[in-house]
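Just one protein chain is left out here, and the rest sit where they should.
Read from first to last, the chains carry the letters A and B; within each, the first residue is number 1.
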Amino acid sequence: MKDINLIRQPIGLRLSSYFFLIFWCIVAAFPIFWITVISVKLPIDAFNSNPLNVIFGPETLSKGKGLSLIDITIGLSIIIFTAKLTTGWLGRMVNKYSPNGYLGFGWIIGAMAFGLSFIIIFFGIMPSVLSLLNDISGPLGNNILGFSTEHYSTVWFEKNFIKNFQNSIMVTTGVVTISLTFGTLAGYGLARSGSNLAFWILIIALIFRALPHSVLVTGYLPFFINSAEILRPIFGESAPTLYGMPWATVAVLVAINQPFTIWMLRSFFQKIPSELDEAARVDGCSHFQAFRRVIMPVMWPGVITTGLFSFLLAYNDFLVTSMLLEAQNTTMVPAIASMFNMETTTTDQVVAVAAAVSIVVPLFFLVLFFQRQIVSGLTAGAVKG
Amino acid sequence: MIIKKIATTIAISLISSSVWAGCAFENNIELKSLSNSFDAMKAVTESMAECGNVTSVLDVDFKDKQPEAFAANPSLYQIGGVSNGTMVPLLNAGTIRPLDDLVAKYGSQLKPSQLIKVNGEIMAIAMMVNNQHLMYREDVLKEFRLEVPTTHAEMVAAAATIAKYNVVDYPIGGTYKAGWNLGEEFVNNYLGNGGEFFGEGNAPSINNATGVATLNTMKSLTEYMDPEYLVSDSTYVQQQFQQGKIAMATLWATRAGAMDNAEESQVVGKVIMASAPMGTARPASTNWWDGIVFAKNMTDEQADAAFRVAMEGIDTEMVLANNDDAVWLIDGYVAGSAAAGAIATADNGAAPYPSSSPGMGAMHTALGNGIAAFLTGEKDAATALADIEAAYTIAATEAGLM
Partner (left out) sequence: MNQKTFFAFIGPSVLMMVIFIALPLATVLKQSFYVTQPVYQTLEVETCTPNFTGQVCVKEIKTIPTIGDNGKVITQTSFVGLVNYQNVLELPRVIKAFANNSWQQFISIDFWKALRFTLSFTLITLPLVLFFGLVIALCINNVAKSIRGPVIFVSLLPMIITPVIGALSIRWLFIGDGILTSFLEWWLVRDISMFAQAWTIELMMMFYRVWHVAPFAAIVFYAGLQTVNQDTVESAIIDGASRWQKLRYVILPHLMPLIVFVTLIHLMDAYRVFEEVVGFSSQAHVISLQWLTYDFLTSDLMGNRSIGRASASSMLTMIGIVLLLIPVLRGVWIDYKGKRL
């Protein structure tokens, strides 16, 4: 179908659209680009007041740490190629090979396998191939851009960031799965019930959504810390200290996330004609069976979009995780905050920046993977009211 | 390259269970410590970690977490790093352990001055003393033939001279970050001017001539500071010093060593430590000590292990390796040039931080939140002090102190 918007657009308007978007993209990406640049420089370059020195890193270069033209070209092309694969090919593969009705799991497994192979190629194979290439290609192989990965190895190997990464994975996986399981059930129930009770639950959920989190967390903190003592009469000596347990944090995050989840999913379910499950009910299915057999196969776009928002909430959360998890056993975001808190030197600061960039990278790929789902999910749900 | 690194890391983590460099015994009990974060504390916790199975959390917000964490049963941390200020809530809540038995068993190398006693019981082991003192760029002062300032008025005068020439960005640096830091600056200056914080029954008494004079002194200093002084904490000022951006600052003694750290500093050998500027009564500084406490809610085995590990952490070997990171109380410490300012300040009669006044916590918070309004010109000195007193009164009444 021809897009009439496009045809009748005067050239001036189109040009200004392009200019505005270019400007917006620079504004959107610059802060992130800049912390990435800082993170690969030695401290003296990283906080230099001349921006060109920050970008080219003469001090870093003089220490023999840099990238040659070949490194840059090949590195960039791999990244762009990966991005292309992620947005197009991966989606098709997942759609093709996922068993019917399990598209969500297909996406998770596909994304994981893909991410893993990228890490192996990019960090494992590429550096040695490149160093070989640099050696044999003469002047092209000379370093022109200061680049040092030492802060990253400090973060990941010395500061044991891998442990925080594992915690993050555990917490986010837990939150996303439980949130969606509870949320789809409740969202479906609310969408199909027209009672006043359903309305009030939605309104109260909305007010809960608006509560400042610090208020809630203070409610749990004393209980979590003293839970071993409080629960001893019930569980005996095996009573757990909930403070510092990732699962307890998962429960809190799920609860905080429920209001948004049920609102989103409810509006998706409302889009699914109720004739569909009523037909199944006529065929003798119970509500649960109707839900499982008829609704589940068609609900994935909504679930993926909602799941992404749950993921972002859990992955990015700072307040809850930093207050309820023990400092040495936290997820990545509070770990970074404490790195900034304990910095006493400029090197510490650049290391913390490298950690910050490390957190952003998975999000970067996540957007690549799911960009289309976010847009089409929102279009499908159109998130009414 | 990366693969190799991963391989080495795995290898190291495999053998690390058998490396006890610098520790006299092998610790098998899982221990955790929570403390503030500065170089000397890093040195101590790293030294403790050599015994194995010790995880240390260093966090500048430790004082918000310690009271609850130590009150839990079992306690979430076995070892805590405290100062004279931050020990009080733990002591008041009765969550730290008397140490007489452990000192008798394992603490033979401790000096008597290291034992913090409350009513005769040893409650903490001190490792270092600390205060804020003047640091200045010798080359800059020499260039303009300036004397080392001994009072804030002289400091301002010197700053006025320096400001005329473009040698540094800002003549004076200050840890004036709104909140605890700013409150601490007021406490230093007010005590330096001989002020009293409390009257009868914990009632506030800062809204007086001394208080106004103190605020005016602070304001006169800020005129020569980086205009962003209300977000400058110790690390920020230390960095500005290292980058040669400032010429004088009153900074913690624990930051002195960093000035000569060649990897970070561009002013190695140029920064000299001197006594904190004098107020009308004594130096505008407070004396602190830092030390280690042990949780009450832990088993005797844990207590034994925790104490032995801590003793390894603050042994002479650690001091020899990190001599200039602090003014250590531990055997083997040699006061170097980095400690000159701290010792001069103490010799001039700096007061200890008044942590024994029960209202001091609320007062410090009220000061930290309230002074910024005066410095930004939003309120005059008397109004600012009156509002601080009002804020203190509400908090102290709520805490049951008034």
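Here are some notes:
Everything below uses one rule, namely that a residue touches a chain if its C-beta (ideal position, glycine included) is under 8 Å from a C-beta of that chain, and two chains touch if they have at least 3 such contacts.
Quick caveat: nothing in here was measured; it's all calculated off a predicted structure.
Although one chain is not drawn, the whole complex shows that of A:Thr60, A:Thr241, A:Gln258 or A:Thr306 it is A:Gln258 that touches it.
The missing chain, though absent from the display, is touched by one residue of B:Ala24, B:Val268 or B:Ala399; that residue is B:Ala399. The chain not shown here touches chain A at positions 1, 4-6, 8-9, 13-14, 17-18, 20-21, 24-25, 27-32, 34-35, 38, 49-51, 54, 87, 181-183, 185-186, 188-190, 192-195, 197-199, 201-203, 205-216, 218-220, 251-252, 254-256, 258-259, 261-262, 286-288, 312, 315-316, 318-319, 333, 336-337, 340, 353, 356, 359-360, 363-364, 366-368, 371, 374-376, 378-379, 382-385. Residues 63-64, 67, 71, 84-86, 88-90, 92-94, 112-120, 126, 129, 177-179, 182, 202, 226-231, 236, 240, 287, 289, 296, 327, 329, 342-343, 346-347, 352, 355-356, 358-362, 364-365, 369, 372-373, 375-376, 378-379, 387, 390-391, 394-395, 398-401 of chain B touch the missing chain (whole complex, contact as defined above).
Keep this in mind: only the chains that are shown with their structure count from here on.
By the touch rule above, chain B contacts chain A in their complex via residues 1-3, 5-6, 9, 32, 34, 37-39, 42, 55-61, 65, 68-69, 71-74, 76, 235, 238-239, 242, 258, 261, 263-264. Note for the complex: chain A touches chain B at residues 43, 123-124, 127-128, 131, 153, 157, 221-222, 225-226, 228-229, 241, 243-244, 326-328, 338, 341-347.
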